[in-house]
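Step one of this worksheet: look at the structure below.
Excluded from the complex is one protein chain; the other protein chains are retained at their positions.
What follows is chain A.
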Amino acid sequence: MAAAGSGGAAAGRAYSFKVVLLGEGCVGKTSLVLRYCENKFNDKHITTLQASFLTKKLNIGGKRVNLAIWDTAGQERFHALGPIYYRDSNGAILVYDITDEDSFQKVKNWVKELRKMLGNEICLCIVGNKIDLEKERHVSIQEAESYAESVGAKHYHTSAKQNKGIEELFLDLCKRMIETAQVDERAKGNGSSQPGATRRGVQIIDDEPQAQSGGGGCCSSG
């Protein structure tokens, strides 16, 4: 299980990444992930936990990636509970509604917290959703993009309704997470290889028996 070896990107291995999804109630994060996970596959691939927890398998330049997408509750009263959701995350998608200035402020709060908890190891994506409502925009593109840059995050424009920008968002995020993981691996490969130290951070799992490869994902008990 803790089969982290150096040179993990070798054939027969796959990256497993955890991505948390953050955003206020009405920004459309549920639609965003449903779009993403429905597009490639049909309805049946939605897990029985519906939009709360989704998995997706990707192949990026020959590297296999298993994504686990963790939705979080956006309501203010659940904010204190956030940290237990995003510990050990490799990436975070912070969604705001371009027509709602307040939702953008919330994103800023989350960024602060994530950086505080997870440092620079987590790949952040700030996502302005609902670009189909461009006319009602209340968050300026420039402000959002320069903010993202200032905190080391990437900014994306999406429309869950029109299915725009979503595929790119996830693909880009995955590439960045792979890069981070590789840097991490190299650092680990130089140092001592501690078998117990894999609980945190990237896990590279051997998923060669295809029938069982979803083990950690969606098919634990049918």
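As a working rule, a contact is a pair of C-beta atoms (placed from the backbone, for glycine too) under 8 Å apart; a residue touches a chain by one contact, two chains touch by 3 or more; residues count from 1.
To be clear about the criterion, contacts and distances are computed from a predicted model.
Missing chain, UniProt name from the options "Protein SDA1", "Trafficking protein particle complex subunit BET3", "Proteasome subunit alpha type" or "VPS9 domain containing 1": "VPS9 domain containing 1". The chain that is not drawn here is touched, among residues A:D71, A:D97 or A:E185, by A:D71. Seen across the whole complex, the unshown chain contacts chain A at 1-3, 16-18, 21, 25, 29-31, 33-34, 38, 46-53, 55, 68, 70-78, 80-81, 84-85, 88, 198-199, 203, 205-209, 211-212, 215-218, 220-221.
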